[in-house]
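Have a look at this one.
All protein chains but one are shown in place.
Order of writing sets the labels: A and B. Residues in every chain begin at 1.
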Amino acid sequence: MLTMPTPTILIMTKLVKNTLDAILLLLGVSVVVFSLLYLTPGNALLIQVGVGSDRVLTESYQALFSLNTSPFIQYFEWLQGLLRGDFGVSYVYHAPVFTIVLHALGVTAVIASVAMVIAVSVSLPLGLYLGSNGSQVLRTPLTTAVTLGVAVPQFLWGILLLYLFGNVFSAFVPGLYVPLSSILPMAAAGSGSHNTIPALAYLFAPALALALPAIAILSRYTYNSVRELNAQPFMLALHCRGIGGWQLLRRHTLRNLLVGYTTFSGILLIDLLAGSVLVEYIFNIPGLGNTLVTGIHQRDTLLVQGAVLYVAFLVVVINKITDGLYYILNPKLRRS
Amino acid sequence: MTATETATAQQLTPKHRRILPKHTTLALTAVTLTMLPLIVGACTKTNNMATTKNYNTHTLNIRIPQDMDTLDPHKASSAGTKEVMFNVFRGLLTPTPNGSLVDGIASSYSVNNNRTQYTFHLRPNALFHNGNPVESKDVVYSYRRLMGDMDPSIRYKSLDIVTGVEAVNPSTVRFTLSESNNSILTEFTRAIIPENSGDTVGVNPVGAGPYRLQNYSPTQFVALEAFPQFYLGEAPIKNVTFRIIPHMTTTILAANSQSSNSLDIIPDLPYNNFKMLNMSNFNNIAANLNLVQILAYNHTYAPLANKDVRIAISQAINKTRIIELLTNNEGTPLESHMTPLMGQYYNSSIATPYPYNETEALLSLKRSPYKNGFNLTITVPSNYQLHVDTAVLIAENLNTIGINTTIKTVEWGVWLNDVYKSANYEATVVGFAGKLDPYQTLRRYSSTYSNNFFHYKNTTFDQLINTALHSNESQSEKAYRDAQGILAEDLAAYFIMDPAVHTAVRKGIAGWTTYPISVIDVYALHTTNTNTNTTNTTTNTNTNTTK
Partner (left out) sequence: MNHNQGTAPFMPLNLALGIIFAGTPLAMGLVSLLYTPFEPNLIIPDAVSAPITATHPLGGDYLGRDTLSRLMTGARITMTMAIMAIATATITAFALSTTAVAARNTTTPSHTAQLTHKTITFITNTLMGIPSLLLALAVVSILGGGIANTTIAITIMLVPGLTRIMQATLIQVYAEDYIKVAKTWGVSNINIALKHALPNATPNIIVAIPIYMSTAILVEAGLSYLGLGVAPPTPSWGIMLNQAIPYINQQPMAAIAPATTIITTILGLNLISDGLNQKLRGKK
C-alpha cells in the first residue's frame, strides 16, 4: 500500500507539470507561427530589395536571410539559439531581437497597465453601483455611454483622443511619441521636466483609447452578474438577516463576482499586452503591436518569433494566475 | 416563486419615474457621435496661426512616412531612406533638381576619347564628418565595396563594367571601364565613405555631406545637424529632424498642431489629404512625382498576348476620368514608360495610339478571338490606395465592354512574391519611381532583364535601348525616344499617369526644391525674414541634361 506523498513533493510535481505544460505550449505556438510565416508568400530579402533596386541578390546576400536553409534547420537553429539565450538579430532593425522586443514590451506594458487600472477602477464601481442600486434615471444614459466605448471602433477612439489631447489641449504633438524616460533630466541638456506633460499625456491618451472598450465589457459583465446575484434567494436571506451595504458587498457579492470578472480581465489584459495594433499605429508608439506588425509585413522571422514567444509566455502566466484564482474564489472547484 | 413571494418582492421594489424617454438619450448620443468625425474634419482647419518659429533654436521638423531600412548608404534600397541620407553623404557627382549632374566631391573630371576612362579630381576642402579629408583611397574603398570586394553581400550590377578603380594620387581617382556606357555617370553619385568604415557605417554613418547624423531613434525620428566644414559652406538650417509618421491622419493632426514642435514640411501629400491642412500656416508646392503608373500585362496570359485585346483595353479605359477623380486633375497622362520630367529623353510627340472610345473598344474585342470577353483578375497591392482605386475604375470600364474583371488585393510582400518575382498574375496596377538614368527606367521591358515580370519581348526595343546605352549623346536621346514609341505602339502595358502631389512648407521657410528622384534637399532650405502670405505654386519643369 502506498503512503500519501508529502505536500512538498505534491507541490514540486505540480510545478514541474506546469512548467512542462508551459514549455510545450510555447513550443507549439512558435511552431505554428514559424509555419504561418514560412507559408505566407514573400520573404525579408524580397521586401527589402523591393522594385527599384539593382543590388545583386548574391548568395551571401541571400544567406543573410537564411533563404538557402531548409525551414526545419532554420527552426532548429532558432531553438538552439534560444537555449543559449540568443534570440537572433532582426532583419529589419539590424539589432538583437531580445533588446528590441524588451524595449517594445516595456512601452506596451506600461500603457496596458495604465489602461487596465483605468478600466478596473471605472468598471468595477460602476457595475456594482448600477447592478445593486442604481437610480433608474442614471442607469440608461450611463449604460449607453459605457457601451459606446466598445461600439465606436477603436481606431476612431484613437483618432479622437489624439485630436483631443494633441490639438485641443496641446498636451503633445500628435505622432511625436514622448517616452517616459525623457522626463528624467539629461545631464548636458538640462532638465527634462518640460517633457513631463507630453510624456504623461502620451501615456494617458492611448491608455484611455484602450481602456474604453474594456470598461464597456467589464462594466456590463459586472452589472449583469451583480443583478443576477442579487436576484438569488440567498441574497434576500442575507438582507433579511440584516447584512447589507459594505459587508454584503465584500463578503458575498464580490466573492461570487470575481471569478468571472477575473476571466474577462485576464483575456483583456492579454489582448492589451499583445499590443493594440491600431492604437499604436495611430499614436505612432514603438510598442509591441507596431513592432509585431512591422515584423510580419517584412517577414522578419526572428523578430516575430521573439515577440510572439514573449507574448505567449505572458499568456501562460496570466492563464495560470486566473486558473489559480478560480480555485481560491470558488470552493466548489477544489478537488483533493 | 410563489404568489406571496412575488407580492412581497414587488413591494420591496421602489418605483422610479423616468424623466427622459429612453430613446431620447440614445438618439442624442448617436447623433452626437456621428457629428464627431465631422467636427474632427472641420476643427483641424480652424486652428489659430502658429507663431513664427525661430529655426536657430528650434529644429526643422520634416515628416517622412517610413523608417530607414539601414543607415549604410551602400545597402539602402528604399526610396525613403535615400531621400533622407542624401543629406549625410555625397558622391563624386551630385544630382540637381532638373536631373542634371554637377560636381560633388569631385571638382572636375575628364574622360578619354573612347569613354572608357574617367578621371576625377577631388576638391581639396572636402572633409568627412570625422574631420579627415576625402582622399582617393576613400573613393577606391567605397567603389570596391560597392562592387563586392569587401562584403560579398553587396554588389551592384550597374558597376559590372568597371574593371578598375585606382588612386592615381591622393586627390585623383581613375575609373577604367570595359565598354563605353551612357549610364555610368549616374553611378558616380554613389556615397563615398571613409576607408575601412564599412563595418561601422550602418551604426555610425560618416559621410561628406552637408549634415551629419546626430541621433537616430528607430521608428521615431532621424535627427541631423549641420556639418560646419561642408565643402560648399555650412547649411543655413542648423538642425533638422525627420519625423517618421506612417499614418496620414496623425500627420495632418501633427501639422495642424499649435505646438512649436509641430511639423514644418510635409512632402508628397495627395490632394485630398493636402486639403485637410490649415493652409494659413503653409505654402503649397505642387509637383509631379516622376512616377510611371501602369496597368501591367502578363504577356503570357493568353488573352493579353493578343494585340487586339490590348487595343480594346486601351480604348475601353477612360484615362481622363482616372486622373480627374484620383488626382484632382493634376496628374500628367502618359503614353509610354517615361515622364516629362526626364527632359530631352522624354518622347513628347507620341500621339495617343488608341484613344478612349467605348464603341471602338467593343469592335476591337470582336476582332479578337475573345469576342464574348474573358475573365481578368487585376492583382493590386493593398497598401497603395491610389493603385487600388485606379484598379476599381479600370475594372468598371472593362466590365462595360464585356471583360469580366475582378480585383484581388494582396499584401505588399505577397505582391512582391506572386507578381514581381513569380509573375503569377494576369494584370496589375503598379507605379515605378523615377530614376535619373533613362536606361534603368526603360530596361524593365528588355527581354534580357531578370525582373521583366511582364514577360514582354520585342527585339526592336531591345536593340534600341542597347544602342541608346552605347552610342553618342544625340543618337542616344533619339534611341530612347524611339524605344518609348515602340512600347506605346506595341501596347507593352497600359500607361496611365504621373501622379501629382503637394508639399506643404511652413511659412517662413523657403528653398524647397523638387527632384525627379527621391531626395529631400535640406541644404537648399533657408528661412525668410518676413511671413509671406502668397501661396507659392511652382510646377516642376525639367530639362534633363547630363554632361
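Please note the rule applied: a contact is a pair of C-beta atoms (placed from the backbone, for glycine too) under 8 Å apart; a residue touches a chain by one contact, two chains touch by 3 or more.
A quick note: this is a predicted structure, and the numbers were derived from the prediction, not measured.
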The one residue from B:Arg115, B:Lys408 or B:His455 touching the chain left out of view is B:Lys408
Contact with the hidden chain, among A:Leu10, A:Leu36 or A:Leu138, goes to A:Leu36
The one residue from B:Leu393, B:Leu416, B:Leu436 or B:Ala479 touching the chain left out of view is B:Leu393
Out of A:Ser132, A:Ser182 or A:Thr196, the sole contact with the unshown chain comes from A:Ser132
Note that chain B touches the chain not displayed via residues 1, 6, 9-10, 12-13, 22-23, 26, 30, 33-35, 37-38, 40-41, 248-249, 270, 272-273, 275-276, 321, 325, 382-383, 385, 388-389, 391-393, 395-396, 406-411, 414
Omitted-chain footprint on chain A covers residues 21, 24-25, 28-29, 32-33, 36-37, 39-41, 132-133, 143-144, 147-148, 150-156, 216-217, 220, 224, 227-228, 230-231, 235-236, 239, 244, 259-260, 263-264, 267, 270, 274, 277-278, 292-293, 296, 304, 307-308, 311-312, 315-316, 319, 326, 330, 332-333
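Operating definition for what follows: only the chains that are shown with their structure count from here on.
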Separation of the C-alpha centres, chain A versus chain B, in whole Å, is 36
Within their complex, chain A touches chain B through residues 40-43, 46-56, 58-61, 63-64, 92-95, 135-137, 140-141, 144-145, 148, 152, 156, 159-160, 162-163, 166-168, 170, 172-177, 281-284, 286, 290, 294, 297-299
Chain B residues touching chain A in their complex are 16-20, 22, 25-26, 29, 33, 36-37, 40, 43-44, 47, 67, 69-70, 75, 77-79, 148, 151-158, 202, 218-220, 243-247, 249-251, 253-254, 256-259, 261-263, 411-414, 416-418, 420-421, 430, 432-433, 435, 440
